[in-house]
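Submitted below is the structure of interest, expressed as structure tokens.
Note that one protein chain is taken out, while the other chains of the complex remain in position.
Letters A and B mark the chains as written, and numbering starts fresh at 1 in each.
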Amino acid sequence: MSHFPLSRRWLLGGVAALALASHAALAADTIKVGILHSLSGTMAISETTLKDVMLMLIEEQNKKGGLLGKKLEPVVVDPASNWPLFAEKARELLTKHKVAVVFGCWTSVSRKSVLPVFEELNGILFYPVQYEGEESSRNVFYTGAAPNQQAIPAVEYLMQQEKVERWALIGTDYVYPRTTNKILEAYLKSKGVKSEDIMINYTPFGHSDWQTIVAEIKKFGSAGKKTAVISTINGDANVPFYKELANQGIKATDIPVIAFSVGEEELAGLDTGPLVGHLAAWNYFMSVDTPENKEFIQKWHAFIKDPKRVTNDPMEAHYIGFNMWVKAVEKAGTTDPDAVIDAMIGVAVPNLSGGYSAMMPNHHITKPVLIGEIQADGQFNIVWQSPGLIVGDEWSDYLEGSKDLIADWRAPMRCGNFNVKTGKCGGN
Amino acid sequence: MTAAPRSPLRPALMLSLVGCAILLVPILNRLVPEGSALHLEDRFVPLFGKYLAYAVLAVSLDLIWGRAGILSLGHGAFFALGGYAMGMYLMRQIGPRGVYAHPVLPDFMVFLNWQELPWYWYGFDRFWFAMIMVVLVPGTLAFLFGWFAFRSRVSGVYFSIITQALTFALMLAFFRNEMGFGGNNGLTDFKDILGFPITAPDTRLALYLATGLLLLLALVVAIHLRRSPLGRLLVAIRDGEARARFLGHDTLKAKLFVWTLSAVLAGLAGALYVPQVGIINPSEFSPAASIEIAIWVAVGGRDTILGPVVGSLLVNGMKTWLTGAAPELWLFVLGGLFVLVTLVLPDGLVGIGRALARRFKTGSSAAPIEAGPGPMEAARG
Partner (left out) sequence: MRGNLKLGLARMRLLLFLLALFATLLPRSATADATAAREALAILAGGNLDAMEPAIGTIARSGVPWAEPVLGALLEGRLLVRPSDRAVFLRTPDGVLLEAESGAPTSVDAKSLRPIRINNRLRRTLEGALGALTLGHGDPAVRLTAAEKLFARPDPSALDSLEAALVRETEPRVREAFARARAAILLEHGPPPARAEAALALAASPSPAVLGKLQAARRALPADAAPEIVAALEEAIAKVERRLRLLELAQTLFQGMSLGSVLLLAAIGLAVTFGVMGVINMAHGEMVMLGAYATWAVQQAMRALLPGALDWSLIFAVPAAFILAAAAGWAIERGVISRLYGRPLETLLATFGISLVLQQAVRLGIGATNREVVTPSWMSGLWEPVPGLALTTNRIVIVLFAIAVFLLLVALVRGTRLGLEIRAVTQNRRMAETMGIRTPRVDALTFALGSGIAGIGGVALAQIDNVSPNLGQAYIVDSFIVVVFGGVGNLWGTFLGAMTLGLVNKLLEPVAGAVLGKIIVLLALILFIQRRPQGLFALRGRAAEA
């Protein structure tokens, strides 16, 4: 907020609310970048940080002289963790503010809610969070991990390194855990794991009483076979879950828990002493030892004015996405959405773990997979890293409905759900 | 308590005023040329359509809260049920154009490996069936719920809290993916309605006008109710149910009728809301969403005709404006407004007009609020 004079924004809003003038004239000297992250409501806890990181990246770019000779101007709105409001705010960003690009959303439902708006108005959205896949839109660039960039490597690691034979898949009851667990279940069965060695459990959002489930896990894990928990528990519910794990004395050496939604931010609210050794799989950890990452962390601390703030995977995704967009705009020489969308494919920028991430024709990016163990200081000790970069797989091969689908947004195919069996671009 | 409007002309005047205000949107959007300062951009049409749906919802709550004094903290449930019924129709309209190109199943069922359509999705491919369900589902639920609750004379805060429990239970149920309503993601990515593309400006304008019509209808119902014997009985129930009952009135029937009517109206509002916002999801069932409806009514003025409309437009308009203009501070403004309205404007915004009118008539200042029973007794009323 402190970056913009309040009065001007109020004025802008007021003028528009009365629909007295169009803003084309105001927008001419800057390139507007929309930031669509919840600053209030339940998701503010995760999304506020992403708004801050975007403001930092834009400030950095402006220090470097902006883009195409113009300054970038961030436009921050608050969709307030309210899904219809996400769609409304997306429409406002694209039509009222005429932003060139939007960085935003966290939950799948917020993305689903804004998707028709971006397609209708031909906007560009960068979505930075690991998600369930099963989507590829021409107007969205997915910089978070698809299931094959997180879940499957993690399971492989546990099988090989920890010799795990029994699996408890614990998740919040929504689409990301459901899909991920479906994929994992199919994968585990393909590796010869029997049904009785797989336990699946779903809990509501914000579930806070984990006594029963943790006790069940303990029981499930004492069958004499090496057991691991795969957690797709969402945001808020993680802290009470880990607190209960610690209290019931489940140590990582007995039953390791590997999580796909727990990063440095979530651990910042926890005493990690009793959790040492539990794992997480991401494409980035704050503890990655590269010069790029050091610089990023340094800038972040300077920007946020708090040397204790952590960095996490979705922040890196925005870092990659923003730099990709800048590069694509430079390549296209314009911010026109059609030109930028076409220019995006093939753009490669450095990520923070020492390699280059590239935008693929399916609008997903290449990323390394890292597995880290929680340390007592709230950081992750990286115990495994994929030998190369992995391409995000939008349509999972392990799901019945999507195994024949591919996405390729290059000419001449230009299709997000091409069925290789029927040879048709389904749906649209 | 405030009396019903005395002049027979006033309701007619009010309705025509509201009607004109509703027509302002299409006029400014279509008849005023695009370059003009008064031209209303297309994006405002679904936005105002959404506000109108909220206004209908607020009017529906005021029917039962304002008149009969029964506060429902679960009216969002009826709104959402109507919305889901419409959403199911819109989902079925997608047909084979989903991402998986499945001829019948919606996308979320395909990727969760559902093999066939659950029975309760049958029929929703027909508009008339969906419309019947929009009325029937919220209506039936409200009737059954009201039947049990009013028969056992559950009242006051007890009633409010069980309506809250009802909407909370429904929210949890709709979150479950096994229910077959798309879980947390809900229903989205609609393509068309009655054969018209849902994102086309003409369709949007038509939906807007339909919502406007519904609002007028709701207002007519509200006005009529105030002037009917039933309306007077409801006031009697509000101010002393036992007395009304002892006088031989069938209070159960009266309450049940208005309660069910209110729920049906809320369901209709939900059905028109969904195609305009493009998504229906379980968060509409959340208790906080239902509390907000009561807030709109209170801000505008409880037990007034226009109050709920004014309140819902104002609060939602401010939300739209402030979440863009002051994204980190808007909750202070909105929260502050709620506190202020209750302290300064006990009868809501509409009350200002009334107080002014009264002062004009009698020449005396508004009567000081009598020191009524303290908050402690009130709970037991």
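Please note the rule applied: a contact is a pair of C-beta atoms (placed from the backbone, for glycine too) under 8 Å apart; a residue touches a chain by one contact, two chains touch by 3 or more.
Nothing here was measured: the structure is a model prediction, and the numbers come from that model.
Within the whole complex, the absent chain has one touching residue among A:Leu121, A:Met159, A:Ala186 or A:Leu270, and that is A:Leu270. Considering B:Ala222, B:Ala298 or B:Leu349, the position touching the chain not shown turns out to be B:Ala298 (whole complex). Shown as candidates are A:Glu73, A:Glu135 or A:Asp236; the residue that touches the absent chain is A:Asp236.
Where chain B meets the omitted chain, the residues involved are 71, 145, 148-149, 151-155, 157-158, 160-162, 164-166, 168-169, 172-173, 175-176, 287-288, 291, 294-295, 298-299, 328-329, 331-332, 334-339, 341-343, 346, 369-381. Looking at chain A, the residues touching the absent chain are 39-40, 42, 44-45, 48-49, 161-162, 173, 201-204, 206-209, 211-213, 215-216, 218-219, 221-225, 236, 239-240, 243-244, 246-249, 252-254, 256, 265-266, 268-271, 274, 276-277, 279, 373, 375-376, 381, 383.
Here is the rule we go by: only the chains that are shown with their structure count from here on.
Look at where the CA atoms of chain A average out and do the same for chain B: the two points lie 35 Å apart.
Chain B makes touch with chain A in their complex at residues 28, 37-44, 46-47, 50, 96-102, 108, 110-113, 172, 175-177, 183-186, 188-190, 199, 277-279, 281, 283, 317, 319-331.
Contact residues of chain A toward chain B in the complex are 1, 6, 9-10, 12-14, 17, 19-22, 39-40, 76-80, 82-85, 87-89, 91-92, 95-96, 107-109, 112-113, 115-117, 120, 134-135, 173-175, 178-179, 182, 202, 204-205, 399-402, 405, 416-417, 419, 424, 426-428.
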